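One chain of protein is taken out of this complex; the other chains stay put.
What follows is subunit A.
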Amino acid sequence: MFGLIGHLTSLEHAQAVAKELGYPEYADQGLDFWCSAPPQIVDTIKVTSITGQIIEGRYVESCFLPEMLASRRIKAATRKVLNAMAHAQKHGINITALGGFSSIIFENFNLYQNRQVRNVRLEFERFTTGNTHTAYIICRQVEQASRKLGIELSKATVAVCGATGDIGSAICRWLDARTDVAELLLIARNQERLQHLQSELGRGKILSLDEALPQADIIVWVASMPKGMEIDPTTLKQPCLLIDGGYPKNLVTKVQYPGISVLNGGIVEHSLDIDWRIMSIVNMDVPARQLFACFAESMLLEFEKLHTNFSWGRNQITVEKMEQIGQVSVKHGFRPLLV
């Protein structure tokens, strides 16, 4: 059995969903309540591969909300993630993806040291960040969407915003090794990590966001911030492909400008309908078929009976692992979302 740990995008969203699902006790509550709310399994999922194989999963709502990070309620945020993981493990789930902010919180607040959650000793091999599949899907989106828009990679400048993150660095490695991208622009806050990445790649220009964006034919946005991101579209090249792989995704609605194509990054489409109701709640355009690639990773690991933390830790995603997950992604009928 596979699992997905998810959360809602804002307090307002959480209240609306609770109301829609018929939980008035949760619908009328403010942030304080959500800081105390326990994790719940709220959906049972059945996925059929194009090979015919069928697997079953569970959706664990962690009750985390991004406002907890914005208002520095860090302890509440970390409790949500650890409690949801313990809940998944207690319910015998073999491999669970940490969706949305869950893996970011786990990594940033170094929750490796908090292995004992009440009477549950967390077995980290049962969890995956799903970042390898997300990075792979974003790279395929770069390759395939650029072709559709008539942008030639061999002449293109690609800006990776959030380049030193787990997903960002993996994307840089892939673009360097598996494509003929003309120029890579590396953008991140931490200069030391940027220099480390640049020397690992042996290429790439380190630039500020303001310098980089106007030069880019393709912008890969993989930074995650509690409040999303603002980009001024008038400063961008035309045409420009903007892939929003950050969390939460808000660029599609915010950046609407002629010549700028915005694509939700790290989203896959499955070839067959998935039997669940949770994706309509997390605002996917085609809820029965579209989902986050990180979630799909736990499905792929379940299909392949690879019950292991395939994506774990920071900056350990190799091109080979991306290829490996990419092959099974295709095998089971997932494909990157395109423009």
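Basically, a residue touches a chain if its C-beta (ideal position, glycine included) is under 8 Å from a C-beta of that chain, and two chains touch if they have at least 3 such contacts; residues count from 1.
By definition in this document, contacts and distances are computed from a predicted model.
Student: Match the chain absent from this complex view to the correct UniProt protein name in "Ion-translocating oxidoreductase complex subunit E", "Aldehyde decarbonylase", "Secreted protein" or "Peptide ABC transporter ATPase".
Tutor: "Aldehyde decarbonylase"
Student: Which listed residue, A:L4, A:V17 or A:A37, touches the chain dropped from view?
Tutor: Of the candidates A:L4, A:V17 or A:A37, A:A37 is in touch with the missing chain.
Student: Please give every residue of subunit A in contact with the chain that is not shown.
Tutor: On the side of subunit A, residues 22-23, 25-26, 28-29, 32-33, 35-42, 75-76, 78-79, 82-83, 87, 114, 116-119 touch the unshown chain.
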